[in-house]
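Missing here: one protein chain of the complex. Every other protein chain is in place.
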Amino acid sequence: MRMLINVPETVVADALRGMAAAHPELTVDVERGIVARRDAPVAGKVALVSGGGSGHEPLHGGFVGPGMLSAACPGAIFTSPVPDQMVRAAAAVDSGAGVLFVVKNYTGDVLNFEMAAELAEDEGIQVAKVLVDDDVAVTDSLYTAGRRGTGGTLFVEKIAGAAAEAGAPLQRVEAIARRVNSRCRSFGVALSACTTPAKGSPTFELPAGELELGVGIHGEPGRERRGMMTSREIADYAVDAVVEDLRPSGPVLALINGMGGTPLLELYGFNAEVQRVLTERGIPVARTLVGNYVTSLDMAGCSVTLCEVDEELLRLWDAPVRTPALRWGR
Amino acid sequence: MRMLINVPETVVADALRGMAAAHPELTVDVERGIVARRDAPVAGKVALVSGGGSGHEPLHGGFVGPGMLSAACPGAIFTSPVPDQMVRAAAAVDSGAGVLFVVKNYTGDVLNFEMAAELAEDEGIQVAKVLVDDDVAVTDSLYTAGRRGTGGTLFVEKIAGAAAEAGAPLQRVEAIARRVNSRCRSFGVALSACTTPAKGSPTFELPAGELELGVGIHGEPGRERRGMMTSREIADYAVDAVVEDLRPSGPVLALINGMGGTPLLELYGFNAEVQRVLTERGIPVARTLVGNYVTSLDMAGCSVTLCEVDEELLRLWDAPVRTPALRWGR
Amino acid sequence: MGEAFDAGFFVRWLEAAALAVDREAGLLTELDSAIGDADHGANLQRGFAAVAELLAKEPPATPGAVLVAAGRQLISTVGGASGPLYGTLLRRTGKALGEDEHVGRERLAEAFAVGVAAVSQLGGAQVGDKTMLDALVPAVEALRVSFGAARTAAEEGALATVPLQARKGRASYLGERSIGHQDPGATSSALLFAELAGTARAEGPA
Partner (left out) sequence: MGEAFDAGFFVRWLEAAALAVDREAGLLTELDSAIGDADHGANLQRGFAAVAELLAKEPPATPGAVLVAAGRQLISTVGGASGPLYGTLLRRTGKALGEDEHVGRERLAEAFAVGVAAVSQLGGAQVGDKTMLDALVPAVEALRVSFGAARTAAEEGALATVPLQARKGRASYLGERSIGHQDPGATSSALLFAELAGTARAEGPA
């Protein structure tokens, strides 16, 4: 076990203590598992609350701040949070204008957020929900759990967060969040499996020199396993998978995301290949973000997310944001 | 080889192409190996130029922008750049107010920057140099190569960059850079060795369950190797090593830096332990930065840098910065 | 009619379940590692430990209240898919038991049927989707006959998930690759019914 931890049991609480120390602009409730804007509730503003299993940092706690999330609820590693967290978080950040729950589409997250929504409404909080399900690696069907939520979450949280910051009412923020999700598609690739502290060994076997195409951010297996491919080949495969499904007719935002264990140097090199494919396909790129944003602990690998934008969404993307992991504008 | 690359030979050039695509606010000369502010030279402003071997991203290219570096010169992986790069970069960003070279103390970097300084002066550019040597893991002596430059580089580049942005003349920017360096100390720990693309296998053998205390950012060995330690124990060891040497009498800036392969979740947990030790030692922490800033490819591990600050240095630290990797203020 | 069970019986069952889950956590995680995300063992450990602690501190007076409290505690401490599902199972079963201070096996079976239906409704899964329902549904059916029959039915139901392709939960992402593995949730359900039967047997024939 090559881990910088005390014991597996305290990993999440330790991280929250460390976040609290590093970010005085956030309120971190270690006991209850809530990271919130210190200035929340912001009068008249719709609040955004997200959350999910830990191990995907900076998602979601690193996205809390002006222009993005009002609060985040981290669960145990790879385990969705419990409803109490979301209810408490909602109560803490609701100004009366209502709360949007941003939920990645995993059975656990969906069920816990659903329960939380019911409980929060019992407490008189107006709640709307958006489900993020952008992962094209998973075959979608009415009879399955549906597509997973991955990199698209960043776009939904940023853009809906900007709309909320600009004063949009709950229904409108919800509609924008849904629109963003409907225009986001992702595809992930693993070069190695991640190791959870509790298990202490890789969650799946991936021999060096092989890769898992279509991997999920909890190490869920993907479409197929192949022998090693070059950055160029991976970009072709991943972008094609995304584009075939999205079929964008306008410009896109591109997220070239690292899974946690791949050096930034390689991610930038991969971005060069992604941009090449997009140019070849005639798809204009409005903005590009390269880095580790939606990770899977120490997994080596990457994902590509494209989000088709119109003028309004692009303006909201460019709007100022001030969180630990995403910052721009004034 | 679990690498997201095409071939080892093009890794740095590919990354620069990817940087160019992601950051329209920068000028990236892939051929010559120069990353510069698009708005350089800025009239009347002292320029800061740094550089070094690649593989430490976001250092240095990710620190180019208003409030920090004017230009960065990436060398081959773990190999200092050649003088031509620094001379060209200096010529490109010099407004006539002179250029400060920020040089990490490695023989290769020192020699190449020295040659560059001579050549640049021949071209009529006023050049000053600051050597960063903050790594307490290395025994310093007149008869050796001296201490290595690691995490302290970030503080030197940020704070001197703010001074330059505020209009300080070259001599003053140089003096501030030296002051920052003299007040920075770092200590690094490896939980795994990094793998360079050219070699394709780990640069040193570190069995799982052992760690290298005092490791360098090129995988240079450190003070000693030990059996696995907890995050708590590592924090005690690293902070003590730094504090014994620095003996701060005032508040410090703290950088809890990841080496590239350690999840952010673990880094935040490690920060909690670092803050605990600092509190126990009675050292007030003015600001904390947690993340992957001065990395060693895919190495698992971390480093702690403390920088003792007075009011002026703290003000310069807080001053706005707008680079790919470090952003705050307006 | 066999004899009737009081609140204490259900507390003892859930304490035994907590021990069993603790003992078998490695197996549950191993199964979840193959077709999920390797946390089912830790999830249930955390949840049932909290249930046992709660019941030891504030033991409710009726069987229904015990199950409702346990279900709530699972929902508040487990997270993941299994937290709301097992939480709902116990909570809705408990609610169906009403205020009664003693309940017989058949009444329990009826109440469990309500709880299992709620699980199916919440998660949208049916028998054959390779989930905990593959153990729960036959177990509850067999509970009408005896505790022992329920235990056996749950075990067989869990084993029967091996050749199935998952259609719900995380294992569904695997598609055909989910075939050949036993479902972790069905396995933990079998564990719960084994402990229920064990507790009933220890306290006299049902």
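First chain written, first letter: the chains are A, B and C, and each begins at residue 1.
Everything below uses one rule, namely that contacts are C-beta pairs under 8 Å (C-beta built on N, C-alpha and C of every residue); 3 or more make two chains touch, one makes a residue touch a chain.
Being a predicted model, the structure only gives us computed values, none of them experimental.
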Given that one chain is not shown, what are the shown chains it touches? B
Hidden-chain contact residue, picked from the options B:18, B:41 or B:75: B:75
Tell me which of B:220, B:273 or B:298 is the one touching the absent chain. B:220
Given B:25, B:39, B:84 or B:245, the correct residue touching the omitted chain is B:84
Contacts of subunit B with the absent chain, listed as residue ranges: 53, 75-84, 106-108, 111-112, 114-115, 138-139, 143-145, 148, 196, 198-199, 203-204, 216, 218-221
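Definition applied: only the chains that are shown with their structure count from here on.
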Using CA atom averages as chain centres, what separation in Å is found between subunit A and subunit C? 32
How many Å are there between the centre of subunit A and the centre of subunit B, using C-alpha atoms for each centre? 29
Indicate the residues of subunit A shared as contacts by at least two other chains. 77
